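For reference, the structure discussed in these notes is given below.
Every protein chain of the complex appears in place save one, which is left out.
Each chain gets a letter, A and B, in the order it is written, and its residues are counted from 1.
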Amino acid sequence: MAGLIARPPRGATHKSQRGSEETPLIKWSLITVALGFVGVFLVLPLVNVFYQALQNGIGFYINSIKEPDTFSAIQLTLLMTFIVVPMNVVFGITAAWAVAKFDFRGKAFLITLIDLPFAISPVVAGLMFVVWFGRQGFLGDWLDAHDLKIIFAVPGMVLVTMFVTSPFVARELIPLMQANGTEQEQAALTLGANGWQTFWHVTLPSSKWGLLYGIILCNARAMGEFGAVSIVSGAIAGQTETLPLRVDKLFHSATAAAGVAAFAVASLLVLLALLTLAIKSYLEWRTEHAEAVAQIESPKLNNSHEH
Amino acid sequence: MSIELKNVGKQFGGVAVVQNVNFSIRDGELVALLGPSGGGKTTVLRMIAGLEMPSSGDIFIQQRRVNDVSVRERNIGFVFQSYALFKTMTVFGNIAFGLKIKKWKKSDIEARVSELVELLELKGLEKRFPHQLSGGQRQRVAIARALASKPGVLLLDEPFGAVDAKIRQELREWLVRLHHDLNVTTLFVTHDQEEAMEVADRIVVIAKGTLEQIGTPREVYEQPANEFVARFIGVMNVLEAEVTTGVARVGEMEFPTTGVPDGSARIGFRPYAVQVSTDLSQYRYRAVLKHTFFLGIMLRIELELSSGLVIRARMTKEEYSQLGLDDGKEVSLQIRQYRVLASQNGPLSPEVGYAYQMPPTIAEGI
Partner (left out) sequence: MPGFRRTMGFTLFYLGVLVLLPIGGMLFRVFEMTWSDFWRLATTPRALAAYRLSFGASFLAAMINAVFGTLLAWVLVRYQFPGKKWVDALVDVPFALPTAVAGLTLANLFSPNGWLGHFLVPLGIKGAYTQLGVVLALVFVSLPFAVRTLQPVLEHMEREVEEAAATLGAGRLRTFATVIIPSLLPAILTGFALSFARALGEYGSVIFISSNMQYKTEIAPLLIVSLLEQFEYSAAMTIAVVLLVVSIVLLAAINLLERWASHFQR
């Protein structure tokens, strides 16, 4: 008997889930396959960009980026983002407020409508703006007469980018604000706050991380949008060329040096993507951390049974 | 089938959740694992099922050591607290699941399912999905599923936790009847002492991962092994008293405590041990009735003595109205029966009392 008890117990080191666990062999095979897939499909492409960009040395890399047309592409990309992101933040917040804090008929339809730009091909989106503002578009003659240029100019590029990125902020905020409910806002209102104060002091603080999350995603897409912008830009070097369009132009130039330069410009966009992911992960970590802390601090409900 | 635990312990990441638990359950018994939430009772149940591996000790089912037998081969039925029904399967599919795995013949499966559907009053619901059922119905499907392949042991984790109070009462009675009909060894976890008292043949009291007592409801109620059990099972008045020369005093109350050394001691007594009279000269102490709580056929009253001590007493509605009691009324009272509670987890001294009749039945007396 003593021998039985003295025998070292199996599986005592960790919380065993004997009804719902795979054998270590299967578990590690699955992990290996998954990691292999991520390595080949997600890591390798990123590393490759830097490798190719630095093929001709660091000096060539810096020169490619300092090249005037590339530099103006950086400026234009930033300019567009500075216009597009704030517009969509304002839209996202107002749309989320209307959808999350009120009940009305056709709400599901409105949410679908907000989502719609995600489902539409960027190329189709670009074309829709050509239909309005292009030479033969509804407003083509009028724009011509007033010497206004929208298509093959910055305004058109801003418009299509706004279209493509409009759902990001709203989509992040709506579920968050719905989950937060309206009780806190109503409490603020009973305490005499007006609508704007309520929003500023109650709603915004409780959804700021979601908002930030939406902003960085919107920003990443605004800087990286290609299909829609390429249709309305005309890709005039130094004027209507954003970074992704610049990558395209360099890539399709015949020279090998331009090919390397394409990767150099692309590496800037990879850095942008990595920065986006870093901020995103930080935000997620923050939210999870806050939730974990809240759970520790609040007393467990099921312990309150008393008779 | 019989179950036996020998020196069973369980650690999660260095924390001992269950320590050195020993008990055995006879074939066909209906036993409650009772204790406060987070006390390790569910872990004990899961170890018996094979869903957790004991860190130490041995578990025997029908005299066979099952530590290394996988959950799939232990021949147990397990009813989860959340029911854990298969959401994508109908009631029929849920109940038949285990039978299909054991490769029963199709006609046998159909016969068995319809038998269980009959037994658990689920007729007409066979084609429904879990989300189309009420809480009580889901629970019965969970039990039917666990019983389908005729397990030797039925294990239930907080079986009445997730349903509302009225259905809970029905389900309790119904579990007793079911057990009576099937006579399968049944072990259920509960934190509700009333539920354990009413349903179980025997109660295993577990707190902080250790076994406090095992016995019939009457035993754990009348002869609690220690202060924890005494206070956990049922309501108890506990008074902090000062002992001098064999008498414990608190406020104006005095309790003879022969053999107890001088110093502080705690006196405990059940609410039913308080005798109340409107004849102010009948008993020794005077008190004012502060509050009356209506608990069905029983009432609980709070009595405040002139020194400010508050004592809880219990009586039936009839007694209450016969005595003409009401909030604010002055009464006299005495304690029929009390005991000195040990300061540590040591064994309790026997109850001391004046001569009196039997206390009310267990269920009423809680």
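Note that a residue touches a chain if its C-beta (ideal position, glycine included) is under 8 Å from a C-beta of that chain, and two chains touch if they have at least 3 such contacts.
Values in this document were obtained by computation on a predicted structure and should not be read as measured data.
Student: Of the residues A:Ile74, A:Ala153, A:Ala237 or A:Val270, which one touches the chain left out of the display?
Tutor: A:Val270
Student: Of the residues A:Gln75, A:Thr94 or A:Ser253, which one touches the chain left out of the display?
Tutor: The missing chain is touched by A:Thr94.
Student: In the complete assembly, which of B:Phe80, B:Trp174 or B:Tyr283 touches the absent chain?
Tutor: Residue touching the chain left out of view: B:Phe80.
Student: Could I get the residues of subunit A that touch the absent chain, sorted low to high?
Tutor: Answer for subunit A: residues 17-23, 26-27, 30-31, 33-35, 37-38, 40-46, 48-49, 52, 90-91, 94-95, 97-99, 101-102, 104, 108, 110, 112-117, 119-125, 127-132, 136-138, 159, 162-163, 166, 182, 185-186, 189, 194-195, 198-199, 217, 220, 223-227, 230-231, 243-245, 247-248, 251, 262-263, 266, 269-270, 272-274, 276-278, 280-281 touch the chain left out.
Student: When the complex is taken as a whole, what residues of subunit B touch the one chain not shown?
Tutor: Interface with the chain not displayed, on the subunit B side: 49-51, 70-74, 76-78, 80-82, 84-89, 97-98, 101-102, 129, 131, 145-146, 148-149.
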